[in-house]
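One protein chain omitted, others in place.
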Amino acid sequence: MVVVDLDIIGDLMKLRRRRPLIHHIMNFVVMTDSANVVLALGASPIMAHALEELEDIASMADSIYINIGTLDMLWVESMVQLARIAGRYSKPLLLDPVGAGASKLRIEVSKKILEVGSVSIVKGNAGEMMALAGFKGLVRGVDSIIEEAFEPLEKLSREYNIVSMATGRVDYVANGEKLAAIEGGSELFKYTTGTGCMLGSVLASLMAINRDYFKTSIEASLIFKRAGEIAEAKSGRNPATFRLELINALHNINLYSLDTSKIKILK
Amino acid sequence: MVVVDLDIIGDLMKLRRRRPLIHHIMNFVVMTDSANVVLALGASPIMAHALEELEDIASMADSIYINIGTLDMLWVESMVQLARIAGRYSKPLLLDPVGAGASKLRIEVSKKILEVGSVSIVKGNAGEMMALAGFKGLVRGVDSIIEEAFEPLEKLSREYNIVSMATGRVDYVANGEKLAAIEGGSELFKYTTGTGCMLGSVLASLMAINRDYFKTSIEASLIFKRAGEIAEAKSGRNPATFRLELINALHNINLYSLDTSKIKILK
Partner (left out) sequence: MVVVDLDIIGDLMKLRRRRPLIHHIMNFVVMTDSANVVLALGASPIMAHALEELEDIASMADSIYINIGTLDMLWVESMVQLARIAGRYSKPLLLDPVGAGASKLRIEVSKKILEVGSVSIVKGNAGEMMALAGFKGLVRGVDSIIEEAFEPLEKLSREYNIVSMATGRVDYVANGEKLAAIEGGSELFKYTTGTGCMLGSVLASLMAINRDYFKTSIEASLIFKRAGEIAEAKSGRNPATFRLELINALHNINLYSLDTSKIKILK
């Protein structure tokens, strides 16, 4: 029942041919893994947060990823400034509101970045997206496909005119009109830090190639979940081996089949 | 001759069931490994240092770990503030005075944090603990069980009314009255960065479950040394493989026997 027209392998081949530059403001915990994910896919990462060089680098970049995972006020200033520059140069911009809901600061900063008006996609786990959309209550049960999960996403998509994505056992993507759910992945994601952030790096890399952000979100989700399945098969109950095999699998993802029947278009 | 009553497997099972939140201010070098260690054990890590969100996060956390490994004055302000919040909310607090002795700054900052009065356990390598306790002289020979090794620990424990732990080929734990030494571990620890900090993350995770800190220090030591032995057996002379297998072993530690005869209660 796939009604989106995807050319995942085509997009991956373009990525490898063009080797786009992906400008990250990434948290300290996942910087290394994110850089390695981008390289494994065939793109080129740069991490830069100094106010004095943001414009030089962002203007050269093919897409931009702002991840607030280990923010402080100096970095927040750079994040907001980078969002402005992304708008000025019409660059694809991904926002990851890591930990939204864990502190008021993270909600405020995420909204401040969204309000700049240049974000293309906002992606977080289900709890973060609910907190950002102002939905209360614990996030339980969103790991199965339930239409309620779309409410906060649709709200965010309509409010900011962007694509919204909530990750978990099932990933959800909304653009204000359409809704998709993507199944698959691995139980070991939850024993490995930064898997959501690494998915963000996959997504930011694809955004440099294909500006249909509803499609690129679905593609990134499917690729990342498939890489997780391949990695799990190679690592048993070993989370550190899983993390290593996840990056290997992303590098070799073109050698594996991608089962698009895992994508459900719900609306 | 074990006279402490430990329920290590019970504490590990509680940890996995409750999935406690462990708030870290961790150094840049070991942030990723520490987050992965906490996840591998079954707990949940958060790294946060912004003054503006410390209280939101620490008040939700089940234990707190301050590691000064890559400090600067901005981060120091957050460390001291986090120690104050830990006290206000009666949270278990672990301090790791990384590099104490390498600079006056690190001694001063460690003491400033201790003087807040909320630290539950201070843990460093033998040299760091001697420097912190004001003992001069090179740290040689503390890698065998010698009662002199306890002097600086007892001094710190009594001065601040806390548990003190010195790590090395033998780990030592003191609480001002009792003294324990734990043997075991791997030669490869010294070829891998941040093993002391990772032990800290194991300890902070257990502190969320069991507030008898003399016991949790011994438990963390025994678990970490055993994981090192398992990892060494799987990695030969290869330190990067060892680091990976160390995290795998922590995840699966319940599958291996823990030999409590490695614990010597000396007093």
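When the chains are written out, they are named A and B in that same order, and each has its own residue count from 1.
Assume contacts are C-beta pairs under 8 Å (C-beta built on N, C-alpha and C of every residue); 3 or more make two chains touch, one makes a residue touch a chain.
As the structure is a computational prediction, the values presented were derived from the model and not from experiment.
Contact with the chain not shown here comes from a single listed residue; of A:S90, A:N161 or A:N252, that residue is A:N252.
Touch with the chain omitted from the figure is made, among A:N36, A:S63 or A:N238, by A:N36. Residues 27-30, 32-33, 69-74, 99, 102-106, 190-194, 237-241, 243-244 of subunit B touch the missing chain (whole complex, contact as defined above). Although one chain is hidden here, its contacts on subunit A can still be listed: residues 28, 31-32, 35-36, 39-40, 45-53, 56-57, 60, 74, 78, 243-248, 251-252.
Methods note: only the chains that are shown with their structure count from here on.
Inter-chain spacing, taken between the CA centroids of subunit A and subunit B, is 34 Å.
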